[in-house]
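One chain of protein is taken out of this complex; the other chains stay put.
Now for chain A:
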């Protein structure tokens, strides 16, 4: 009884928080995020947008990537105005999952979404987003509560905590939470009401490719030109760059671009080494970053870098992006059956973290990170080899250890790289 009552209290507070167009959990001690609304306001106004929070280090406005574990490694979250580049794993399983987490986080936080893809319809992508876990205990109790309402003894339920009975009853609907970073259940789909309540724009390349080319030929591929024009259009019309001053409430635009650089976009860097459009991708990234820096938006891009033939292009792309995260899954490789890696599904490499408005950046000490996908949790943790508990230490397992130690050995991020591996 008392448990139901307290849950009622909790739900009441959540409800009222939502009802008052929830401000994000910022304290009064906050510097103005320097990237927000670059054109106007010189007065230090608190930028209170749902789903964002200021960075501890430099007051930069951050949004969650959808994975609290990744947020922590990136120094709190993804800064507004920057690009998160994900180097896809071989079969595009976990990178598309991170992509979906990012978009689902946008829906739950009430941000506007822009989904661009060349191989999948954005509407389908949105249907497949994982369901958010919002106050799980509360939901279970509410199911019980609804069931109990059918009985006539509902009035005499609360004898001890009777004050809670005066609070309005909340019906069970998925409410947008004002927390920063949520957990998602990958076995369930996101509720349809959430998708319908959210605002999103889709860019599906096969639909746009039929119209005529309006801009003079420059060395960008046609798909990239159309995508840039689309993004710029949305930013301008919806006022994310501060151009429409009558917009009462600021919001963040979350842009997700899937499989950028793949041949489906018309780009041939994955096919040949020195193709015609070898600088198309880098020009696209440059102009995209220019658009992001002057607007309240954040972008996630997944790119099949393992297919790019010319390795120098990868270096250029890394320099032109802000955060670069590489995923390496064990599926299909010999490591899947390797007992050393049995706890993990793959490795995650944080290749680059930007130094925004600062000389230093929040880099984690741990360079060897493994990830594991459970149903409700995507964990990223320090990679540790399991203890060698076999009775006789066989020669092959020692070799495996040495091999994996060499793999983990240099442990270098973008901060400092070693030229040679020092054997011990």
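To be clear about the criterion, a residue touches a chain if its C-beta (ideal position, glycine included) is under 8 Å from a C-beta of that chain, and two chains touch if they have at least 3 such contacts; residues count from 1.
Everything that follows uses one rule, which is that contacts and distances are computed from a predicted model.
Its UniProt record calls the unshown chain "Elongator complex protein 6", which is the correct pick from "DNA-directed DNA polymerase", "Elongator complex protein 6", "ER membrane protein complex subunit 4" or "Phosphatidylinositol N-acetylglucosaminyltransferase subunit H".
The hidden chain makes contact, of the residues A:92, A:232, A:338 or A:379, with A:232. Of the options A:219, A:244, A:272 or A:333, the residue whose C-beta touches the omitted chain is A:219. The missing chain lies against chain A, touching residues 34-35, 38, 58, 216-219, 228-229, 232, 278-279, 282-283, 286-287, 289-291, 293-294, 311-312, 314-316, 319-320, 355-360, 365, 367, 409-420, 422.
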